[in-house]
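All protein chains but one are shown in place.
Now for chain A:
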Amino acid sequence: MFPQFGATAESLSKASTAVFRIGTDAHLYDDPDDVNIAPLLESKFDSEKTEALKRLLALIAQGFDVSNFFPQVVKNVASQSLEVKKLVYLYLLHYAEKRPNEALLSINCFQKDLGDTNPLVRAWALRAMAGIRLHVIAPLVLVAVGKCARDPSVYVRKCAANALPKLHDLRMEEHTSAIEEIVGMLLNDNSPGVVGAAASAFASVCPNNFSLIGRNYKKLCEILPDVEEWGQIILIGILLRYVIASYGLVKESIMFSLYGKDDNLEVDEQDFILKEDTGYTSEKTLSELANMILQCYIEGPDEYLSRSSSANMVPPKLDVSQFTSCSNDIVKILLKCTSPLLWSNNSAVVLAAAGVHWIMASKGDLKRIVKPLLFLMRSSYASRYVVLCNIQVFVKAMPSLFAPHYEDFFVCSSDSYQIKALKLEILSSVAVESSVSFILKEFQDYIRDPDRKFAADTVAAIGLCAQKLPKMATTCVEGLLTLIRQEYFCGEIRSMDGEDGVLIQAIISIKSIIKLDPPSYEKVIIQLVRSLDAIKIPSARAMIIWLVGEYCSLGEIIPRMVSTVLKYLARCFTSEALETKLQILNTTAKVLICNTGEDISTLQKVWSYVIELAECDMNYDVRDRSRFLKKLFSCNVDSQNHVEEQNSESQKRDQSYVFAECIFGRQTTAVTVPTEPINDRFYLPGSLSQLVFHAAPGYEPLPKPCSLPYIDFDQNDGTANSDSDEDGDPSTSGSVDEGSASDYSSEQSVTASSEADGSDEIDSGNEGNNNVDPLIQISDTGNVSEEQNGGVHSRFGDLMSTKSLESWLDEPAKSSKENETNQSRARRSSARITIGNIRSRIKPKYYTLLDPANGNGLKVNYSFSTETSSVSSHLVSLEVFFENCSSEAMSDIVLIDESSNRSSDPSTNQTPSTTENTMKIHTENPAMVSMEDIPSLEPGQTENRTLLVRFHHHLLPLKLALFCNDTKFPVKLKPDIGYFVKPLPISIEAFRDKESHLPGMFEYIRSCTFTDHLVELNKGSNSLTEDKFLVICEALALKMMSNANLSLVSVDMPVASNLDDASGLCLRFSSEILSNSMPCLITVTVEGKCSDPLTVSVKVNCEETVFGLNFLNRVVNFLAEPSVTRS
């Protein structure tokens, strides 16, 4: 109506915000490039430079690429103004990797700043210098870090510690020891702030170099409460690992249950649990679950995989020598120093401290972690979720711990659905007799919650509680029945999504309670059957009908009402949903089998009626089921029809009756408490893997107890003594160490031998396992194809540590043995497998050189051969197939290079021409080593020749001339860059090593989609989940190897929670460029779902850039094109 007023109001509000924003950098963010930035950067005023840099920063923040200003910005690094410096550093670090050459220009300035008197300037210079991550300046940075590590300022030393992981990221093998030395020095620093940063450097640089910790163990423990909170988190983990690696687990802790069950100490432990958990009926299974959780803590993903693949392998029990006592000083100090951290303000610190207690503390002391953990739930929403996830595992392993605190897990309406679900699960596992009535009362409130999904979960939880505490079962069932009655009154009218869920879940819960003790719930079944008419939801109906069939002969009343029920079901059969129809068929069959009573004729009438209806059903599943049942029961029904049955029992009738009996007659045995699926994995408390349910890259289980090499240990003692002189207590620490060392020296052999016959030796510290030799022997002799089917897996599965698997993959088994760098290599969360003799299945591709239509009936095909020429490494060998498709004989067929003159007669001697050609090669264009001619080719005859060709150019086809019957056919030979390489069999370590030398510009990545595996997957219907991965691996490897001359180095399988998710599958191939023997490494990483087209990213590392790129393009092309279906 009054547009002008609206406009004024709007502009007014605009103006007011503008006033409010005056003096901020708002205008820079809103219009960062409304002025020309470049001249501002060149300005001599700091304020203008600042503005320009802020504008650049705004552009970065908004996601624009402003790296083109790099040279101008770098110049300003010399500015005296700290603000300009800071902004320049921010810009520099964002782009340094993109513009390495220009970044080098700033180095001098950094060097100068490192000598500045202001510690802030020194620290910033160091941070920026280390942050630009250039290989060339790494040695300079190392020197600078070394210098700053001795700086008087704590802040600078802290930054030096933080710079170490950056250096380590550059993977400078030659400097590793220097870096580790600095880490050791900083760990020994007197300032807690520095120690914290040093701990994080230790964790990322050399997490297994425990000698650095051993030297300072006591000091580190004592300084721990004063360390910065972030450092505490890391340091706690390091100390825990150190203690386990060098002293083993604690006898009094829960981890002791991993120790073999044949000791009388075990009795104590059982006593303990029983005393604590009175009221747990299923203590046995629970402690088994606990055992599994604990087992997972010290077991790496590789070990786990190899164990689970072999059926029912018993997890290796730990040796008693691998346990120490709580009274051990070392353990005592650790617990003493971590317990005040349970009061920390930082929830991550509390959880880390709780984790140490969980693993190391005696069971009596464990109570200490309960209240702090519960208090954490109040910190922030996000951490509440993480804490609950961890508590959930603790509760699973030891419900008694949290049982008195059940009230803390009561649900609030503000909780998110995930948190509600977690709380329900925890509540149902901590319920004991004393608390269950309160918990159930609480559950009653939840059922009325408007969030119906949550209400359905509550119903499921009630079922679980009832199964756990049978005393409550009757009450629960009654409650659930009331609920069902109430629900179907509502459900009748409305069809809200969640509503069905509650009803279905209620019936599922009742069903599972009935299973525990069917006879006492006869009335419940009857009630459910009565409500059948009111319940409309198909799956709920199907379940009740199942109950009828299952318990049709139970008790007194049910058998009598069964026939009526069946009549009712038969009547409404046509209007039922699919699953209900199927269930009606099954139930009728079951009743028929079980029934021996009087109303058999009624039943048979119902039976034939239902079968007849079903046979004409719209749905083929129903039709199939009915035909199957009809066939199965035909004799049964017939023979019962005739009264003179006993004698005339035919063989056939007998048989099918037995079948029917087997299928329908038997009652399903009562399942005890549903055990967790065995492939559930548990990870260390407080870890990321624990939350995402798979081992995240870099996840490490606890070190093997007492795995620290003892020789090292003695050396440590020596250094410890010399180092700890100023500590004043060299005698105590020294003597403890020595005492334990002498104790354990005899155990070394024991553990070693036990490793050899069962447990795996994928051990971080213990490299003394040269006893892998026999393993390699075994695995090499093992039939590879059989292994795929799991045949060998079950026998040798336990032996398949990473090492033996890797060596399996490499043709020369020695290579992995020679390689000792295994230790430093970061463990990945994937398993390595072999996909067997893939090479034998390669089918080379045929290309047409000349087709019969153009060649007067001569057909010439060629394929690239995987053999390499013995004559010269520059030559690519091809197989050429000649076939005479005409009706006349041909003669004098020869193939020559067009550029070379005709005069070189094919009939001349072979050798000179060959040498001649190879000589020429270096100067000339594509050349070809001449081929033996074919004097004559009869009709229908085929002849093949090997051709050695040198393609000078990777992409252009080679022009050749084919002579036949003195006619010249110009032909073109298309090069395939995939065969310009030859396989380079190397070990995985060597591969990684080479790969690390070819970073940055020598690395190219492209992605494409891959669909070949779908054909295979669709073919095999009984695809187990492991097989899917294998099929993909095979399809990929086959595709790669049949299109390029490569050698397969390794296959990494993801250990994903989602079995259909192939992401992370990684194949490595290696090859060597024919002409200059440069290695060319290919890594193929898969992403996506097994059953969908996969996204494959191909990475090529090759020193020869042009070749590498072309090669990559070729690989991507052939991977993307669908394969011709193989017969």
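Everything below uses one rule, namely that contacts are C-beta pairs under 8 Å (C-beta built on N, C-alpha and C of every residue); 3 or more make two chains touch, one makes a residue touch a chain; residues count from 1.
One rule holds in what follows: contacts and distances are computed from a predicted model.
J.: Name the chain not shown, per its UniProt record: "Mitochondrial inner membrane protease ATP23", "Cytochrome c oxidase assembly protein COX19", "ETFB lysine methyltransferase" or "MHD domain-containing protein"?
T.: Of "Mitochondrial inner membrane protease ATP23", "Cytochrome c oxidase assembly protein COX19", "ETFB lysine methyltransferase" or "MHD domain-containing protein", the absent chain's UniProt record names it "MHD domain-containing protein".
J.: Write down which of A:R133, A:K396 or A:K590 is the residue touching the left-out chain.
T.: Selected residue, touching the omitted chain: A:R133.
J.: With respect to the chain omitted from the figure, which of A:N76, A:S211, A:S253 or A:S347 is a touching residue?
T.: Per the contact definition at the top, the residue touching the missing chain is A:S347.
J.: Which of these touches the unseen chain: A:I233, A:L592 or A:L973?
T.: A:I233
J.: Just name the one of A:P697, A:P957, A:P970 or A:P1122 that touches the chain not displayed here.
T.: Checking each option in A:P697, A:P957, A:P970 or A:P1122, the one touching the absent chain turns out to be A:P697.
J.: In the full complex, which bits of chain A touch the chain not displayed? Write them out.
T.: With respect to the unshown chain, the touching residues of chain A are 17, 21-26, 28-30, 46-47, 50, 54, 57-58, 60-63, 81-83, 86-87, 89-90, 93-94, 97, 118-120, 123, 127, 130-131, 133, 153-155, 158-159, 162-163, 165-166, 169, 192-193, 197, 200, 204, 225, 228-230, 233, 237, 340, 343-348, 350-352, 371-372, 374-375, 378, 380-383, 385-387, 407, 410, 412-414, 416-418, 441-442, 445, 448-450, 452-453, 455, 486-487, 489-490, 493-494, 496, 686-689, 691-692, 694-700, 1063, 1087.
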